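Scroll down for the structure; my scribbles are underneath it.
Every protein chain except one is present and positioned as in the full complex.
By written order: A and B. Residues from 1 in each chain.
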Amino acid sequence: MSPHPMVLQCADVLARWREERPLVHNITNYVAMDISANALLAAGASPAMVHAKEEVREFVAISRALAINIGTLSSDWVESMHLAATEASTREIPWVLDPVGAGATSYRTRTSEALAARRPAVIRGNASEILALAAGTAGTGGVDASHSSDDAAEPARALAARRGTVIAMTGSTDYITNGVRTIAVSNGHPSMARVTAVGCTATVLVAAACAVEADALIAATAALVFLGLCGERAAEGDPGPGTFRVRLIDALAEVTPDDVLRGARLIG
Amino acid sequence: MSPHPMVLQCADVLARWREERPLVHNITNYVAMDISANALLAAGASPAMVHAKEEVREFVAISRALAINIGTLSSDWVESMHLAATEASTREIPWVLDPVGAGATSYRTRTSEALAARRPAVIRGNASEILALAAGTAGTGGVDASHSSDDAAEPARALAARRGTVIAMTGSTDYITNGVRTIAVSNGHPSMARVTAVGCTATVLVAAACAVEADALIAATAALVFLGLCGERAAEGDPGPGTFRVRLIDALAEVTPDDVLRGARLIG
Partner (left out) sequence: MSPHPMVLQCADVLARWREERPLVHNITNYVAMDISANALLAAGASPAMVHAKEEVREFVAISRALAINIGTLSSDWVESMHLAATEASTREIPWVLDPVGAGATSYRTRTSEALAARRPAVIRGNASEILALAAGTAGTGGVDASHSSDDAAEPARALAARRGTVIAMTGSTDYITNGVRTIAVSNGHPSMARVTAVGCTATVLVAAACAVEADALIAATAALVFLGLCGERAAEGDPGPGTFRVRLIDALAEVTPDDVLRGARLIG
């Protein structure tokens, strides 16, 4: 049986980012900075963290992709996020939004919505965050995992269609949708939820993929398949969460395009 | 011989926080954020880092405990710390103060004292910091370890009585006191002092314990016994400090209430 055509594209995205080593500009939260930078570096991209309003536009201009994550937002940082997002959109540099905690406070929901309006290539969040953006309403409740796949992905699909962006909603199954087509990725491992900022790390890997692949649906899928496979490899032998995190970084350097071809599990 | 009654309570605190997975709100320093978040997650609680003044009160309201740590303080953050502490006290949400470096600069001592006046459930610090608060004087000197236990704990006891709070003064022996009763915990390992922010990690674990246990003396004791046992486990085989840190996070996920029953070493 030949692999799903999207799988070939995912493997190709990984091969290209390893070859091109794109500079990925991150405006992310304090908790995620260390793991995000190390993940990008291990995976073969080139990370930078720059947030001062005096330089953020100039730095966007020399980067190939941008990730904006509101995890530990404050008003100064939000100002820089808007400057960077606007510059990236103007220059057609792809950027990815991570609306951490959208729905948990009104400030987060409002900031996420304002940034979502600036045309990110991808919005990557968990179900709670994507539902908050989809509903335009605040709420911290979880999502009923008993929904069928279609039901679970429907708010993401509608949000993608409304915003004209790709939505990557991650969880035990990841859904990636451009409003027309929806991909479900079932790679990954529960241990990924036992280490902080693995979701934030997914976001910066999506940005790295967008640097080398213009179709954001393919780029986001490639990044999530890749990270999921790394999580599976890191979880072998069922290590504790400290050891798992170390091995996850190791795996980001080890997993190859061939591993993606063999191990990707996606539908759609 | 049946265990000390407090040991049963400590084991019970750990069992309850693992079951309830309380949301712990942290306003902590940049160095401690990564290890604090991962420690809480590994130990079975649910961490969040939120500091913007626009949202900090709203976030306190949905949290079950709050930890405030002044390690890398600046005036904006101090403003948020006061907003959060006031909101927590008003709502009777337990909060824990970590007065990092109190005594080292007048700004730290002043900020620590102002926060200490807002009725934290627990103040967790090393001997130098607790003495600075107890004396109301600045000074960076260490503490003479040759003091007897009673002597060493006396300033902490007096501070607890004056402030109406629990003081957890950590070191090779940890003293936890509510001004009336003082517990000495001798769990732990010297390697814990070779990794940065382990004291800060103690603070967030005390907050997690306060989320599930109304008696702050019991809660702080439970958290320090638990962390000490994790340190002992992580130090087996005498690893270097990098490996020790990884194993410490592993141990936080592994150590059980039964391990607490068997391994707690406390007096008082």
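The criterion applied here is as follows: contacts are C-beta pairs under 8 Å (C-beta built on N, C-alpha and C of every residue); 3 or more make two chains touch, one makes a residue touch a chain.
Quick caveat: nothing in here was measured; it's all calculated off a predicted structure.
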item: Touching residue (missing chain; options B:Met49, B:Leu115, B:Ile130 or B:Ala197); value: B:Ala197
item: Option from A:Ala52, A:Ala214 or A:Ile267 whose C-beta touches the chain left out; value: A:Ala52
item: Among A:Val24, A:Ala216 or A:Leu248, the residue in touch with the chain that has been omitted; value: A:Leu248
item: Hidden partner interface residues of chain A, rising order; value: 30, 33-34, 37-38, 41-42, 47-55, 58-59, 62, 76, 245-254
item: For chain B, residues in touch with the removed chain; value: 29-31, 34-35, 71-75, 101, 104-108, 140, 194-197, 239-243, 245-246
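Rule of thumb we're sticking to: only the chains that are shown with their structure count from here on.
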item: Inter-chain centre distance, chain A versus chain B - centres from mean C-alpha coordinates, in Å; value: 34
